[in-house]
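Take a look at the structure below.
Shown here: the complex without one of its protein chains, the others still in place.
Entry: chain A
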Amino acid sequence: MNYLIGAFKPACNISITFADGKNRKQISIEPVLGKKVEHNGVKIELLGQIEMYFDRGNFYDFTSLVRELDVPGEIYERKTYPFEFSTVEMPYETYNGVNVRLRYVLKVTVSRGYGGSVVEYQDFVVRNYTPPPSINNSIKMEVGIEDCLHIEFEYNKSKYHLKDVIIGKIYFLLVRIKIKNMDLEIRRRESTGSGANTHVETETLAKFELMDGAPVRGESIPIRLFLSPYELTPTHRNINNKFSVKYYLNLVLVDEEDRRYFKQQEITIYRLQENS
């Protein structure tokens, strides 16, 4: 009954295998049900793409490499092609944001004259490690509202790796408002596009209560925030002129009338080689 089975299916199955990180990457092509596959050539591309969701379907390839794997011909049975892209530059990390996605993909195309080409994609993730910054100053600042609230806060660094701990303290110099609690938020600011088309999306990734109740003058409140539980990415600055991802620590004081007083400080997040 189902004569049409396979009629709209690709004529062959393509699988991409990374045997390990470095070598023996290969693809294999296997025709369906022993049919032969005619083709005008087989190629594999490595693409680095930035995809803006609001600009639907438009990719900007910032990297594109091609390897021809086969000349036009026919494939009768499973056929395997090893391939290698050596010394590819992958300057950016894979990123999945609210409005933007940066992906790396391997694209295998079996070109065919009729019936359309058979295309197979394989995403892969790129992580770039950064050595610990040589200069990593603490963030220290005194802020306040005149005659109302004066605080001094300090975060031990301005650059944190993904599994880092934020250590710091808040010192209350003057408290004339009835504070209910104080939170430290980690906010991610993703801006995409440029100029008039800039889209900014801010997410609060962490809301960490630092203090419960109203302190008095002279009180100092410790901060110890482990970053590991949160899904952070490294800071991305102006990636290919397409987007930026920045992180901020937002210190929020809430008073008894639920008014919020806050101070936002940018921090840099970087990825540290795990076993270093």
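FYI, a contact is a pair of C-beta atoms (placed from the backbone, for glycine too) under 8 Å apart; a residue touches a chain by one contact, two chains touch by 3 or more; residues count from 1.
One rule holds for everything that comes next: contacts and distances are computed from a predicted model.
Peer 1: Considering only the chain that is not displayed, what protein name does its UniProt record carry among "Glyoxylate reductase/hydroxypyruvate reductase", "Vacuolar protein sorting-associated protein 35B", "6-phosphofructo-2-kinase domain-containing protein" or "Epoxide hydrolase"?
Peer 2: UniProt lists the chain left out of the view as "Vacuolar protein sorting-associated protein 35B".
Peer 1: Touching the hidden chain in the complete assembly: which of A:80, A:96 or A:220 does that?
Peer 2: The one listed residue touching the chain not shown is A:220.
Peer 1: Can you work out which residue in A:207, A:237 or A:260 touches the chain that's missing from view?
Peer 2: The one listed residue touching the chain not shown is A:207.
Peer 1: Tell me, which residues in chain A touch the chain that this view leaves out?
Peer 2: 181, 206-216, 219-222, 224, 226, 228-229
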